[in-house]
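Below is one structure, written out as structure tokens, with a few remarks after it.
Here the complex is missing one protein chain, while the rest keep their positions.
Chain nomenclature is as follows: A and B, assigned in order of appearance, with residue numbering initiated at 1 for each chain independently.
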Amino acid sequence: MTNLVKIRGMGAVSSCGIGGERLAADLRAGKSNGQRLTTFPIYFSNEIKVNQLQAALPEDGQGRTDEAINLAVNEALIEAGLALGGEGLRSSALILGSTGFIYESESLYRRQKALGQALPPPLSGRSVGRVAAGIAKRHALKGPVLTVTTACTSSANALLLAASMIKRGDVKRAIVIGAEMLNAFTLNGFYSLMLLSPEGIKPFDAGRRGLQLGEAAAVIILEAADSMDAAGIYLSGGANNCDTHNVISTSRDGRLVAEVMKTAMNAAGVFAADIAAIKAHGTGSLDNDSTEASAMRLVFEEGGKGEKGSAKVPPFTGLKGCMGHTLGACGAVETVAFFKCLKEGFIPSAMGFKDVDPGIGLSPLTTARMMDNASGFYMLNFFGFGGNNTSLVFRYV
Amino acid sequence: MLIPIYILSAAALGPCGDIQQTERKILAGDVEHTIIQDTLETLTGLDMRRVGHFCETALVGSVLTIKRLKNPLDPNSHVYFGTGLGEVQKTMSIFKQTLDSEGDAVSPYSFINSIGSTTSFYIAKTAGLKSRSITACQDELSFEWALKLACNAIEDKDTNSAMAGGADEFSVPHKEHRRRLLLDDEQIMGEGSGWLYLSGERDSAIGEVIEVRYLPFTGADDAHKWAREVSNVCKPYLAGKPPFLLPGFRVNAGRLDALTKAIPGVKVRRYLDYCGCFHTAAAFAVASVFDTPHKSDSIYLHVNSDIEGRTMAVVFKAYGIGGGG
Partner (left out) sequence: MPGSQNHQLKSDLKKLLVETCRKKIPPETIPDDATLIGSDSFLGLDSLDVLEVSVALKKRYGVRVTDSKDALRIMKTIDALADAIEP
């Protein structure tokens, strides 16, 4: 049993390119990678922007998810100094978070239709759990394999569950994966919900008009640690709850979102005043950004009073202006991106934000915050459909 | 388990809309869908017009489980929900609409239903819960995972109580869905849900979860070695009394034979005859054990594997009338 969980290695493939460093480089440069969708056809492709993977991936449309995950796994393994087939990882848990893997089914269906072949039943043999099971099989991993699907909090919850398995002593290490590929199914769904912005994502901005979807695969290797003396990134605590107000948006007062932040801080054993900065979820949607801001106010302005004197919302940022909203993958890929930046000594600005919304009254970082000493506690928030809210508190040493 | 995990109530919904023992039927073949929306609206008194059949399937079980609680529901209970395929019918309809009729907007209701966390949203909403809610999708082991995560959370004192359940639906044509499940010709396809309300408190318990063990086998592993390890999961708890065995639908004849030999006197309960094969049939199996009170304390072992052989064993006890021990 241990109470300490540390990040041993990280990797990511995203619209910024192959490698976690690419995320930090684009966030530092303020480079938005939004573009018109080119991977497959949709009828409204000229109305929206997306963040597409920048990596050489199989052209037949099959194995795209697997290949993206492979690239991210390899990077994380190199950073961790571990080998998948080696003893250090053989009995590790493999926990994957995603909303599902429909891209491959779609491209197979399109290809067979084009060839005039008998149409196969879509989704055959491609349950959500198959991707994680396949990775475990290919690498002869003997540890527990689990896939979590809680919409946009999927891989954040995967991190939370992995940490709990390590703390229980069930496993020494866990390979946590977040993976999400753009597909027509999901884009159509969001389009019907009128949630896609016609002009890119503007988190917390007065003129925000919705989401910009993206794709990514990211890997975080977690392991038990004996102490927090060594330099590194520790997952100090986290929490998840379910706001049952409305299936597509959180309640406007932000009470449940505030609750999840407070529970996460309790689990990490820290006070509001200890949080150095926040990585907000910041989707750029009209309602959810308001809710998130209200929640931050409840926790840090109201709740922060009297603790250590501070009663201000800490500096906060959003990362989706650079990599898009990668749905089930955002828990993993935004964690990688945030700490890659911190390692380079800065907290990135919230790309896409320009004007304060009077209804929100808070401004995220408009320029990168340079940090001489980045040591401290950081809160990373993730919210999803079905009212699923997750907050993670990390300690950076 | 590090501490006892008590089962305070349970409910199972079978493919014929059956929710109690008198309604259970041995299936003669693949069944048609049973309309359960009215059952659900009667149970909840809520307007369920927007949820799909899959969500209804999960909800009938979860709502009944809470109704059957003798004590008030702990408002901080977690929800752990397992499903192998999730919402299939709405997903299929959006898939076809998206790829076959380019240019048509898809139905927002259907899209919302197809999302992984929607069912657990309604489970929490109908129960009035706002605490942790996790959906696990790990093929044939989805319910076992939900159960394991629920037990872990109670053991770790993250919560005092939790709902653990599983649900899956089939889609038509049957032939297409059978292929999705990779079933043999003689296997009957089904659907349904099963739920347990778990607590660290013993008061009014009807049973307890003893073990949820993950065994990293492959399909190539020797049946006898597999049977030995699976039987070892339940052996410490038998106290000379043979257990009941609930074999899942990926346990082949060779392995079942080896397992019955490894546990002397074991009584096999072929629950799949009643619910048919689906990824979370285990949830129906475990929950339906509590359909009727037991005369004396009984130990049950449920075992299933995924198609690659990874195995999970669940050992639980149903208390006899007059309180167990």
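Criterion: a residue touches a chain if its C-beta (ideal position, glycine included) is under 8 Å from a C-beta of that chain, and two chains touch if they have at least 3 such contacts.
Model, not experiment: these values are computed from the prediction.
When the missing chain is restored to the complex, the residue among A:A29, A:A83, A:A140 or A:M194 that touches it is A:M194.
Touch with the chain omitted from the figure is made, among B:L46, B:A105 or B:A223, by B:A105.
The chain not shown here is touched by just one of A:A12, A:A151 or A:I248, and that residue is A:I248. Seen across the whole complex, the unshown chain contacts chain B at 49-50, 104-109, 112. Remark: the residues of chain A touching the chain excluded from display are 47, 192-194, 198, 246-249, 286.
Following the convention adopted for this analysis, only the chains that are shown with their structure count from here on.
Touching chain B in their complex are the following residues of chain A: 41, 43, 99-100, 102, 105-106, 109-110, 113, 121-125, 127-130, 132-133, 136-137, 142-151, 153-154, 157, 161, 164-165, 167-168, 170, 184-185, 188-189, 191-193, 239-244, 247-248, 256, 259, 384-388. Against chain A, in their complex, chain B makes its touches with residues 79, 84-86, 88, 91-92, 94-99, 102-103, 105-108, 111-112, 114-118, 120-122, 124-125, 128-139, 142, 145, 149, 152-153, 155-156, 158, 176, 179-180, 182, 214, 216, 279, 306, 308, 310.
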